[in-house]
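This is the structure I have questions about; it appears just below.
Removed from the display is one protein chain of the complex; every other protein chain stays in position.
Which chain is which? They are A and B, in the order written, and residues in each are numbered from 1.
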Amino acid sequence: MAPRIQNQIVSNSLLPYLSSSSTSSSFTSLSSRPRRSCRSFSSTVAPQTRLRNQMFLWLRQEAAELKHHTPGETNYLTSKAEAARGYVGDPRPFPQNIHYCSESILSEELRTEIYNRVVKQKKSVRAVSVELKVDMRRVAAVVRLVELEKRMKEQGKLLALPYARAIHEMVPTTPLRHYDPSTHEEINDLPVHRLTNPQIFYPVSESRQFNRVDAGRVFSAAPALEHEQAAKDAVDPSETISRITQNPSHIEVVGKGEDEHQVLQPADVRIPHPHMVASRREQALVPQERAQQIKIYQARLQKEEEADQERKRRSEERKEKQTQRVQPEDSRFEFRINDVVVSQETTGKDGRNARAPGRRYGVPSYDRKKGQVKIPTRVEV
Amino acid sequence: MVVRIRLSRFGNKHQPFYNIVVAQARSARDSKPLEVIGTFNPIPQRPTNLSEEQARTAKAYKEISLDRSRAKYWLGVGAQPSGSVWRLLGLAGLVQESKNVQN
């Protein structure tokens, strides 16, 4: 069967000479307007033709160099203007937002170096983080991701190699430099604590030294330290810091009921690498001797790590103690029996206390209610 | 009237979860019991935070939480565990593994 050609537009575009003679005046008026060559045979009216034309003109002329990237260079909207102004620093991809910079990512070599140091040389995440100036969480993530890559290779899965190459060409990267370790990011970030938001006017006598520990206590509305205690802490500040960082559960608690919170600790304790402050303080005691400084630093790091391991081991032991594991021979499963306590204290008078074991009786369940979040909130590894 | 230690079902469709309860034998399954002495989650959980090899060999586990002293007390005063609770208590070592007398 022959295809039917009934559509006005189709026939017009097929036989342009016919359309000019037979069709209505609207078409003739359209044809009188200057048209671009690529659309010469189409008689459909494109909406917003002027704006579209402007856009494509802009894309062809001004944005021509934005189309493809030059390997190893960023090619943002602002790149040219900033280069002309002599701007130094991370490139800003958005012309209006001066506060957002496109920060560099880890280069391939730096990533393999991190992996090698952690996995092959068995260095701790903390040590590698300080050496290469990369955040501890990032170091851990890199190890995870490289391991994932290895697993995928083993399984023979396809990797996006050309894509990865293109990304590393487009985005600024931090190279690996052995002799002058480059700073990838700030590793001692102090999170701004909620308690420090209010401005507090707190008069102190001039005879007394007011330091960060005191400020933390003022912010958390705790009574000032006893003079004896303060003097004791000030004798060996490094020791005081490590005592707190290694036993975070022993921090003093103030407030009652809902307002109960731990006393705000000074910045030396709350930064990710408190040992750096301590070792810098010790270095100040032996300013000239480089070898000894390094030795002191290594020893401190070692001590810190051992304490970390010890803490981890202890908490695991405690958890193990509470659970009994039973593996029946005829079962595919293991049974883990936890101990709970049923008493007046946990269940409360009416048996509905939140600390009582088991699901509640006589308490509505909101898990199907409108407005409740029903999608999972976390995925275990 | 007999006091029994039995399971009462909570959770949703296809997601069972049981309270281990002490209740009168003739009371409804999900009615308010004399006491809740623990829970049992029959859905096997995959162990987490494992390395590759460990994950391959690891067994899935089922969670039981139980107040042993209360369970012992109720057994001592003559509460009778149901079949499935007998098995769970057997795992915890509170009763003999196999239930000889079935009632």
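Keep in mind that, in the parts below, contacts are C-beta pairs under 8 Å (C-beta built on N, C-alpha and C of every residue); 3 or more make two chains touch, one makes a residue touch a chain.
Going forward, contacts and distances are computed from a predicted model.
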Missing chain's UniProt protein name, "Ribophorin II C-terminal domain-containing protein", "Small ribosomal subunit protein uS4m", "Translation initiation factor eIF2B subunit epsilon" or "DNA-directed RNA polymerase III subunit Rpc31"? "Small ribosomal subunit protein uS4m"
From the touch rule at the top of the page, work out which displayed chains the omitted chain touches. A
Listed residues A:Leu145, A:Val286 or A:Ala299, member touching the removed chain: A:Leu145
List every residue of subunit A that touches the chain not included in the displayed model. 48, 51-52, 55, 58-59, 63, 66-69, 71-72, 74-77, 93-103, 105-106, 108, 111, 135, 137-138, 141-142, 144-146, 148-149, 152, 157-171, 185-186, 188-192, 194, 204, 209-215, 234, 237, 266-268, 271, 273, 276-278, 280-281, 284, 375-381
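To be clear about the criterion, only the chains that are shown with their structure count from here on.
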The subunit B residues in contact with subunit A across the complex are 10-12, 17, 19-21, 32-33, 35-39, 44, 46, 48-49, 52, 59-68, 70, 88, 91-92
Which of the residues in subunit A come into contact with subunit B in the complex? 151, 324-328, 332-342, 347, 351, 356-359, 361-362, 367, 380-381
